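Everything below concerns the one structure shown next.
Of the protein chains in this complex, all but one are displayed in their positions.
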Amino acid sequence: MTATEFIALPEAPTIALGAGPGFVVELEAFSGPLDLLLHLLREEQLEIADIPIARIADQFLRAVHELGLNQAADYLDMASRLVRLKAQMLLPRKVDEDGWEDPRAELVRRLLEYQQIREVAVWLGRAAERRAEQFARGYLPPAPALPPPPLTLSLIDLLSAIDRVIVGIPSPVLHKVVARPLDVESATRRIEDLLAGQEQIRWFDALGSGATIADVLSTLLALLELARRGSLRLLQPTPFSPMVIARESPRPAA
Amino acid sequence: MNPLAQLLEAALFSACRPITAEELATLDPDASAAGVRVALEQLREHYDFNQHGVELVEMAGGYQILTRPVYAAAIERAQFTVRTPKLTAATLETLAVIAYRQPVGRLEIEEIRGVSAGGVLRSLQERSLIEVVGRSEALGRPLLYGTTALFLELLGLRDLIDLPKAEELTIALRPHRATSEGSDDAAAYVEAES
Partner (left out) sequence: MNPLAQLLEAALFSACRPITAEELATLDPDASAAGVRVALEQLREHYDFNQHGVELVEMAGGYQILTRPVYAAAIERAQFTVRTPKLTAATLETLAVIAYRQPVGRLEIEEIRGVSAGGVLRSLQERSLIEVVGRSEALGRPLLYGTTALFLELLGLRDLIDLPKAEELTIALRPHRATSEGSDDAAAYVEAES
């Protein structure tokens, strides 16, 4: 089973961690990094108050990677916190040192708090389901021709509206900064076209003539991306020698 | 009431339209057409005999539970059926933009909200919440909108400066005219439009 195969398990998602080749999980099963963390702790039957940080940090990183959550900033943020904690826990400290604050305290506090909220959320969900079992009157006859009731407008409503508008504003509208945009796509195409014709090209071939700074950056990003995908190899035969860009025969997708 | 009559009452109450006897029969696989008729009759009699405020009405080939006409006047006066006409989200958002950016043109409003604003602007004008306050210097000399006295009245504000300040909001909005120096602001404004 590969990481791309997901089975919907709405109530209690089970993750085969470590033992199996990958995860069986519904992405939507997690509402955030704290949720994933709680899940890992539960799976391993670990106490929140005494988290083995090293172990749980590794598992979290693996889960984030295998669930394809690498794109989600919130998960990455938590991952970096865990890695930092792991490092802090490794720092030596005197046995009888007073005033030593467990670096995990903040995380433990957040997890407990989040667990409470989860409990309330479950309660709310049940209440909403019970309520959904009862229907209000459906059919309403057309409204009588009465003068419309007076208009209501409150400052609170207006504030809410402003809030919504602000959330939706893409950027300050006063200034339109037109940056020279990076065009990684075109650079990628150019490199791919070149490599289709010949086994190896040089950095200057990839760049083309009359390259601007934006072009140089675009080409560099395109090369790095193609190398990451395994479409090409970047070689430098000797120190300071020109970079050689070599075609890579396509591998079967992982 | 027999169990089928109870089920029919619940169904008729919750339905979004009049329901025919045939449709009602689908509620209970064990119910016969005759059974549904009997249950409907029982429901009607129950409402009449116990002097309920509602009655079972047959119309347009279907059944509905309706309030008795005698109560219509009192209910209409109380206006429970219509929610107080709150402004829609789109209207409020447009109004919010105008309140903070006035005088402001349609283009800027549309740019901020990301949707066309023609209809909403018209309806806000019809409700006398906004009015045309001038024309921009920009190409085509577009109309500029501002809020009205009624707008302040509905919000219970004495003046526009009673609105929460831009800098108090999450993201600083452009300060409105009343709080800033005319010349600088105007300069910034022309810039924004071009």
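For reference, chains read A and B in written order, and residue numbers begin at 1 within each chain.
The rule is short, and it goes like this: contacts are C-beta pairs under 8 Å (C-beta built on N, C-alpha and C of every residue); 3 or more make two chains touch, one makes a residue touch a chain.
Everything numeric here is computed off the predicted structure, so don't read it as measured data.
Participant: Quick one: which of A:L46, A:V83, A:V108 or A:L151 touches the chain that's been left out?
Facilitator: Missing-chain contact among the listed residues: A:V108.
Participant: Of the residues listed, B:I65, B:A99, B:A117 or B:I130, which one is in contact with the missing chain?
Facilitator: Looking across B:I65, B:A99, B:A117 or B:I130, the contact with the absent chain belongs to B:I65.
Participant: State which residues belonging to chain A touch the missing partner chain.
Facilitator: 28, 31-35, 49, 73-74, 78, 108-110, 112-125, 127-138, 140, 156-157, 159-160, 163-164, 167-168
Participant: Residues on chain B that touch the omitted chain in the whole complex?
Facilitator: Touch set of chain B with respect to the missing chain: 1, 5-11, 13-16, 19, 23, 26-28, 46, 50-54, 65, 67-68, 71, 74-75, 78, 80-81, 83, 89, 164, 168-170.
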